[in-house]
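The complex is shown incomplete by one protein chain, all other protein chains being positioned as in the whole.
Each chain gets a letter, A and B, in the order it is written, and its residues are counted from 1.
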């Protein structure tokens, strides 16, 4: 293993690391927002919204992320990393929506009825009473989704997204040190993901105890 | 966008042939990952000194890496150690390594979800640890593992598309061959291929829900 040869391109690696982190965080925030929206649609009393929410979740959960990213890139033609981040958001929204739906449905129905009877509208009751309680149940699976996001962001490389994996591809084609490059880059992914996975385990334990 | 040209008979049959290749790859990888996933999961649950810790470290590393990277390493990287796999075997190897690690987590948490009291009760009724594991804990745990395992299989089917990184001739690769001939075929081809993946995976998820409903 000749990591010095790879580290000679440290500025590319650091740039890639930044893109990977930025894309993951943006996609997480965006999918949290849209995921909550879709989850609320799925459990709302309106049939059409219900159907729309389910259709979204079922469709995007069941196709490869690579296809979503390529399609966003080649249909809407933004910059590679933007296409990648949008693709990640579309995909992760479907999973987060499922997690949040399960969380909301774990709150007893009586809560909604009680909230409504105090004069709150459906929307108010959802935002003020149900969602805050659901968050507890939802946080551990959300942590897992974030972990997946970081790993999945490696697909940005397929649309010249400038992320860690993209830089790895370039460095290995410059140096011909394929194994060294990918193993070295793997280390950087682990630096990002291992602490996250410990956080997820911690959250799982904590919320399991309190729940 | 040229839908008519992209969906010519030749292109369609080319895509469906490669779909068979995708299914073959996914099928083999699913079987292998289930076998290894269950073994690794049981090893982690069983708390055998040293072995459990080593397995835990390996599984944690593998679970936390992007699959594309594992694919690249198992194809190009193993060369450095004198192991030369053809594209298809390297794809299967990478998928198995990654998905087995994921499944082992499902198995471990499935087993952990069976209360400790069950094991104690089984032991006090005279069963050995192994017998209790095999006859009492595993069967119950397995039932709880079915839904997440099916999700993982769907994930694996989707993940086969990533083996395009090493040029494995599956569905995604065939899509690329089709739109390489004419770039106006690109979007129509991507849409068609998305629909193919959707139909297969959605059917699988419906099937899994039916199974779940039956068990309850």
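Quick note on the criterion: a residue touches a chain if its C-beta (ideal position, glycine included) is under 8 Å from a C-beta of that chain, and two chains touch if they have at least 3 such contacts.
The working rule: contacts and distances are computed from a predicted model.
> Going by UniProt, what is the name of the one chain that was not included in the view, given "2-oxoacid:ferredoxin oxidoreductase subunit beta", "Amino acid ABC transporter substrate-binding protein", "Chemotaxis protein CheW" or "Hydrogenase expression/formation protein HypE"?
Spelling it out: the chain absent from the display is recorded in UniProt as "Amino acid ABC transporter substrate-binding protein".
> Tell me which of B:154, B:186 or B:200 is the one touching the absent chain.
Looking across B:154, B:186 or B:200, the contact with the absent chain belongs to B:186.
> Decide which residue listed in B:19, B:114, B:146 or B:177 touches the omitted chain of the complex.
Counting the whole complex, the residue in contact with the absent chain is B:177.
> Return the single residue from A:52, A:174 or A:203 that touches the missing chain.
Considering all chains, including the one not shown, the answer is A:174.
> Consider the whole complex, including the chain that is not shown, and state which of A:107, A:127, A:160 or A:194 touches that chain.
A:160
> At which residues does chain A meet the chain that is not included here?
70, 73-74, 77, 79-80, 158-160, 166, 169-170, 173-174, 176, 178
> Considering the whole complex, not just the chains shown, which residues of chain B touch the missing one?
Chain B touches the chain not shown through residues 8, 10-11, 13-14, 32, 35-36, 39, 42-43, 46, 48, 76, 79, 83-86, 88-89, 128-130, 133-134, 166-167, 169, 176-183, 186.
Simple rule for what comes next: only the chains that are shown with their structure count from here on.
> For chain A and chain B, what's the span in angstrom between their mean Cα positions?
20
> Across the complex, what residues on chain B touch chain A?
Against chain A, chain B makes touches at 60-61, 63-69, 72-73, 76-77, 79-80, 154, 158-159, 161-162, 164, 172, 186-187, 190-191, 193-194, 197-198, 201-202, 205.
> If you look only at chain A, which of its residues touch chain B in the complex?
Residues in contact with chain B: 58-59, 61-68, 70-71, 74-75, 147, 151-155, 157, 165, 168, 178-179, 182-183, 185-186, 189-190, 193-194, 196-197.
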